[in-house]
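Showing just some of the chains, left in place.
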Amino acid sequence: APPQAGGSTSTEGGGSTCGNEVTIDEVTSVGLAFDSGGRGDLSFNDATVAGLEQAQEEIGFEATELSPNADGSNRGDLLRQLADAGNNPIIGNGFQFSEDMDTVAAEYPDTQFIRIDGGPSDCANVAVLTFAEPQGSFLVGAAAALTSETGVVGYVGANTSELIEGFRAGYTQGAQAVNPDIEVLTATLEPGPEDGYNDPAAARVAAEAQIEQGADVLYHASGSSGVGVFEAAAAADVWGIGVDQDQYNTIGDPALAEHILTSMLKNLDAAVYESLTTIVEEGSVDSQNLTLAEDGVGYSTTGGFIDDLVPQLEEYKQQIVDGEIEVSATPAS
Amino acid sequence: MTSAPDAAAPPAIELRGITKRFPGVVANRDVHLSVARGEVHALVGENGAGKSTLMKTLYGMHVPEEGTISVDGEVVTLRSPGDAIGHGIGMVHQHFMLADNFTVLENVVLGSEPHRGPRLDVAESRRRILEISDRYGLGLRPDAVVEDLSVADRQRVEIAKVLFRGARVLILDEPTAVLVPQEVDALFANLAELRREGLSVVFVSHKLDEVRAVADRITVLRRGTTVGTVDADEVTSRQLAELMVGSELPVAERAASTVTDEVALAVHGLAVERGGRRVLDDVSFEVHRGEVVGFAGVEGNGQSELVEALLGVLAPTAGTVELGGEDITRTSTLRRRGAGMAFVPEDRHRQALLLEAPLWENRLLGHQGSAPAGGRFLVHPRAAREQTARIMAEWDVRAPGVEVRAGALSGGNQQKLVIGREMEAQPKVLVAAHPTRGVDVGAQSSIWGRLRDARAEGLATVLVSADLDELIGLSDVLHVMLRGRLVATLDPRDVTPEVLGTYMTGAATGDAGTTTEEDRR
Amino acid sequence: MTAVRRLGAALAPPAVAVLIALAITALLLTVLGVDALTALRALVDFGGSAQGQANQLRTLLTGAVPLFLAGVAVSVAFRMNLFNIGVEGQYRVAAVCAAYVGGELALPMPLHVLVIVLVAMLAGAAYAAVPAVLKVTRGVNEVITTIMLNSIAVGLAAYLVAGPFRDSTAGEGGNPTTRPLGESARLPGFQDSFLLLGLQPPTRPVTGFIVVAVVVGVVVALLVSRTRFGFELRASGANPTAAVASGIPAKAMVLRAMLLSGALAGLVGLPELLSEDYSYGTSFTSGLGFTGIAVALLGRNSVPGIAVAALLFSFLDRAGPSLETQGIPPSVSTIIQGTVVLTVVVVNEVAARLLARREDRRVRGRTEPAAVPAAAAQQGEGRA
């Protein structure tokens, strides 16, 4: 069905600079462009796929998935190709789509774009789904501090992008909320704001170094690099903390799963599922920031390792939802 | 035409009806060659006649299109040097094939290393090399790096290499081109020794007197095919030359002096050090316009360093060089060439040619900065092609065209191209090492003629050569080099090769019996 | 005439090669249990709609431009037997410097772009100067220094963009980038000009930097074949000893070749900077320098060959998503792309050899066999 051009008067945000308000009568084909790592990364990309597949089962559209090339230079072209093929809406997975998606949205003003993560967009036809990762990370940080016997916990981040630094910020605050004297060791896999999602070997070396320095709970925000963290944790018999999905379930290796204390859930699947059903129901979708309050983020208890901590964590959660605790998205150092 | 010395036994080597084509060129056509056991067999012919090609065929470096090769009466197929070596054939190449950065020992054993199990037996290698060295008076230093050796030393390494493998048939492609008479005598003594031991030697040379002296039989090649085989004692050099080229044997005759007062090149107290040792020490001389100054010396006594220092490739540790009154001790090679210096190196493959580039690009090399083919910023391929064609015509460089790779030319033709290139630039000073190395008798006399013409027009020449006839015939004054020093200054008019030889080996010293500069004017 | 023939000689082998490569790839695919026909169709598929086709054409061209520049940069050093693995680091450092200077400056249109291009070339050359100087003065192999400088470049660019070069006008938070270029530095592209060729204009313009790439290609081709510098470069590469004896300063040539290579490398990031991103930030493309090595080798160091090679790489890159759409997993599509290039390399090599041999024969065929006086050869030359 040809997309209907809605009135280009945008409501909030004071005047969009590109694209139209899009109304979709019938969702027949949905495009999904992956972040680097592609399908099978056991975390970020796979979570989005899960949401897409759930919606697909219910709604019954055709889905086209495309992966970026090795150097990630073709993200914009992936979106264009999906748009040219008539997909509507089109999902771009990851903040790295930010600039490209806005550019492409201007070129295809009547196609609805959905971006997971990234800064706000000026385009009327771009809906950005963001998550309060710092809040979720706060809770697993608290869990880490409550579990740690050494008073030292670790963190392995993919890179120094704003998004990934947010994980670190929340985690540190959560840990310090429990134990102000706690030492949080941090390691970053890539010096710049890009990549680092696909280097389990480096993650493992970093994690081992932290374990050597006494860390006994390690959190990672590094896509499929995280496997390296879990391997190091399992080998040293300490804890790892998963990210994005419930990695206890998705890691696929029981030996590693036994060392996944909890995971910071970024309910991508639910968000993707919901935005697609919203389009079906209402014809359009808006940007959303999904916080603890909306269950956009959270923590998992699979494996039962933190069952006794749940009351304390729920208390922190409530305080955050109530605004008693404010979680900053930028790390102190 | 006679039969082989021992008609009963099958010939050690027999080539029958060999034809070898390169794209567009028939290098060998229906060639027949038969070498008996214990025979020294010479192969002569003008440049490009196909001698090296034939020898390479025999050494398995390429497979002929037609014809058969028999070793001791048995037809064999030689697909690689490995095969040839397997049949007891060894070769010393016209252009050496040594690993420069390896030691003498390593080079000699390469490919047939003495070993115990998989392990290399260095001690055994050393023992056998020294044995060969002593037996044939090769004077090898097993641990010297080949890179540091003079051309003659390298030649000896190549010979040792072949002997080391116990080759029954030795191929020597122009082995004497860079040897001084004493060394040639020594080599021939060695060959005689080998021959007595029943080895066969095939050797290529342009020096017809030499050929007659040492060979049992001589096969003449012309335009890729055999003209005939003659007994060495039954032929004169003149007859040989006629068989080869149909012209007379050239003589390096002296011409009237054209020496002027004007100093073109002046060298004072020049010294060069290598590895902490003075390889050139306190060398002083002058070259005037219209003068040829010859340098005689056994290889390895500093001639190379002298040439390279004059060219500016080697930085002297002391002394000055003046070109036309201007101090050029510290100027670059480029400037020196620009100021009218030309250069014919001792090793054309290493220092003068781009073997994989077409002839016209080789014409540009060294002259890329000057008109008409080169320039300050641009080069002009068309002009370079035209000039190359002219050089080829005037200097009788035999090649199918200017687009041919330099590496496809025969050795003598490469040499003619290099000389032609340098002379066409009309230099003021020519620094030439072995300018007629490897060129045939006809071309040699024409090159000599041209050098004389240029001298008459004012060219100042520094001539280094192992060919004493050439040195004596062309030079206006002769310096003898020994251990990096000028030990004698001789007048070529009253010196014979034999006398010169005694000076070169250090048997005679000083300036006894020579004239002074004043006398000669 | 000869120019056309030479271009033909340079272009024919790759063309034949691509066809043969496709055949071999089809075989391999069948072995892997993939439907070869579908895969190949997807490979060469430019999409159904005219719009889609135009866009794919744009992607092809836009993708080829930086690869071409990288290939040319690598090839210049190759001519001297220098292996400039450092194009990768050079273009990264150049891009971050150019983006910073371009963002902070305000200049009228053509000047602004010019300054950015110059800064990029200078920065690239400066970064290439390090291995060059180390090689010339200390004899250090350029491969290892450039490998290490590549890794330093990653850190350096990240450090610069996060610190000294960061856009100070942007607030806290957000990923660090340099200040976006002003309008005067944004290169117009080709879009409506497609109409002139009777084609549908793509949704986005083809980068205007393609003009620079063409100019660079022509200049470098002329430089190498027609100038003294180019000749000296080739001679030094072919026979260093002879070059020195011919008055070519070997060390200076190493320096010059590396600086030129680095300056060209500096251009690699500019299409992206001037026509896409307008700043150096998170999504700046990396890895082009490495692909440039393959491009230069595939193009056999000749400028037209490199152009074809860059187009081939870009073509295959573009095909990745098409293959994925056809249900071919990314792993198999990587295999396909690699195999196509590999076969092209081999066939290209064989074809080039055959051609050289034919050319040889053509040249020689004009003259009589062996020992013919050169005068005849000269005539033969004149006749052609």
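Per-chain residue numbering starts at 1, and chain names A, B and C are given in the order in which the chains are listed.
Here, a contact is a pair of C-beta atoms (placed from the backbone, for glycine too) under 8 Å apart; a residue touches a chain by one contact, two chains touch by 3 or more.
None of the values given here were measured: they were computed from a predicted structure.
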item: Assembly formula (labels as shown, counts from the whole structure file); value: A x1, B x1, C x2
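What we mean here is this: only the chains that are shown with their structure count from here on.
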item: Contact graph of the chains (line, ring, star, complete, other); value: line
item: Identity of the most central chain, Cα criterion; value: C
item: Between chain B and chain C, centroid-to-centroid distance (C-alpha), Å; value: 45
item: Whole-Å separation of chain centres (CA-atom averages), chain A against chain B; value: 76
item: Geometric centre distance via CA averages, chain C-chain A, whole Å; value: 36
item: Footprint of chain B on chain C - complex, ascending; value: 225-232, 234-235, 238-239, 241-249, 357, 360-361, 363-367, 369-375, 377-378, 380-381
item: Residue numbers on chain A that touch chain C, as the complex places them; value: 38, 64-67, 69-78, 80-81, 84-85, 95-96, 98-100, 103, 107-108, 119, 160-163, 190-195, 329-330
item: Parts of chain C lying in touch with chain A, wherever the complex brings them together; value: 47, 49, 51-52, 55-56, 59, 63, 154-155, 157-159, 161-162, 172-176, 203-204, 272, 276-277, 281-288, 291, 317-318, 320-322, 324-325, 330
